[in-house]
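All protein chains of the complex are present and in place, except for one that has been dropped.
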Amino acid sequence: MSRVGEGTYKLARPVVLMGAGTVVGPKESLGPLGKSFDRVKATDLEGAATWEKAECAFLAEAVETALRKAALDTADLDVLVGGDLLNQLISFNFAARNLGIPAIGLSSACATYAEGIGLLAILIDGGKVGKGAVVTSSHHDTAERQYRYPTELGVQRSPASQWTVTGAGAMVLSGGEAGVRITDVTFGRVIDHGLKDPNNMGAAMAPAAVDTIRRHLRGTRTTLADYDLVVTGDLGRHGLQLAGELLEQDGYRPGAKLVDCGVRIFDGVPDVDCGGSGAACSAVVFGGDLYPRLATGKLQRILFAGTGSLHSPLTFQQGETIPGIAHAVTVEGA
Amino acid sequence: MESYLIAFGVGGAMCALAQLVLDLGKLTPAVVMVLFVVLGALASGLGVYAPLVKFAGAGALVPLPGFGHALVQGVLEDVRAQGFLGIFTGGLRATAAGLKAGIVFGFLMAVIFRPRG
Partner (left out) sequence: MDSQTRETDEEHLNYRRRARQTEPKRPLARNLLVAFLVGGAICALGQGVFNFLLTVGYTPKTAAAPLSIIMVFLGSIFTGVGVYDRLGKLAGMGSALPVTGFANSITSAAMEARREGFILGLGARLFTIAGPVIVFGATTAFLVGIVFWAAGTLHR
């Protein structure tokens, strides 16, 4: 592994993606990717006593599904890397309690999945870790409770807002040669342009996505022409538009190559306003849609940039602005 | 029939005004609710809310400014009856029915029903 730019690392040998596991709630199955997910839950609760327990169970199920597809067992994994949106990463940590895999919890909000993929790839490349998995989860109702209002409160949604994806996505990584692989990683800077509306996270995150994409291209000495797609995590429609404009200001012409997991997962689904968000959003779109397309050669090479909005209800109430972050990886097809 | 139309018109207009403040001010509903209770209390103190209640009935009593009005009228009644102490006793006495109903029914519903999300 070598450092090739500000926060950008080129792996010495590719790190291979061995299997994905995706679990989603009922609303996520209504979108265009509905049939791409491994498990679709009939309800957001699925018999659990609380939303939080349900989210935790979804996270564990995503890991188990990914392991099954990779033909591995929990004992084969050296580490489990990941996180969620809830305080103290309760979904991740409480699921890890039962899985028994050494756990590294990360907290970059919705950028956690890309952050985990990048970090685990570097650990494997460094030879210290053989195999590991990345997993993130989010849940519409646990997020509403923590960040906004009680779920039964009758409030209008802002048209700039996004709908937190209910679900979890896991990916098993290993050293190797053949298969879908990670080749480059860029860790994001925390970027804040002074936006304050927690109901418009896309606009707050877009500059972070652009900053990371720009540094990744510069560090890896690639251009947009080298990628089939540039995929952002959960900017939503408004954030995606702003990110496109910022890239154009810098002389890039992303055009239709720039797509967003949050826009894609809920395309055509009512009541989601600007699209999906949440730590599971990019995880299930990557695992359920992008990864299979890379594995079958339909996509050759993509730039995957998970985006996160780093505010909390406390910082919002104290009048703080909303910082954003984005972590990016280059993924090459089989 | 007329009383229904007046209640509809006055109550609806208050809600539309609240919506206007919410959307133009980009406020949260909780802030608008507080604002309108305070406005109702002030209007009551200025003596303009009582005539509105007389005219519109439930159209002025049911929206939250009516709650502010009740708080102020309770204070004024008790000040009339017992002087300074009434400033403390009046407000919550006059609104006790609604508040206690809120607590009891809220509690009861939370025992019976689970949130659906």
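So that you can tell them apart, the chains are marked A and B in the order they are listed, and the count of residues begins at 1 in each.
Throughout what follows, a contact is a pair of C-beta atoms (placed from the backbone, for glycine too) under 8 Å apart; a residue touches a chain by one contact, two chains touch by 3 or more.
The structure presented is a predicted model; accordingly, all values stated were derived computationally and were not measured.
Novice: Tell me which stretches of subunit A touch the chain missing from the display.
Specialist: Looking at subunit A, the ones touching the missing chain are residues 49-50, 145, 149-160, 189-195, 200, 203, 207, 237-238, 241-242, 245-246, 271, 273-274, 320-321, 323.
Novice: Residue-wise, where is subunit B in contact with the chain that is not depicted?
Specialist: Counting only subunit B, the missing chain is touched by 3-16, 18-20, 22-24, 29-30, 32-34, 36-38, 40-42, 44-45, 54, 57-59, 61-64, 66-68, 70-72, 74-76, 79-80, 83-84, 86-88, 90-92, 95-99, 101-103, 105-116.
Here is the rule we use: only the chains that are shown with their structure count from here on.
Novice: Name, in rising order, each residue of subunit B that touches subunit A in their complex.
Specialist: 26, 29, 115-117
Novice: Please output the residues of subunit A touching subunit B within their complex, sorted ascending.
Specialist: Residue positions touching the partner: 44-45, 51, 140-141, 144, 150-152, 155-156, 197.
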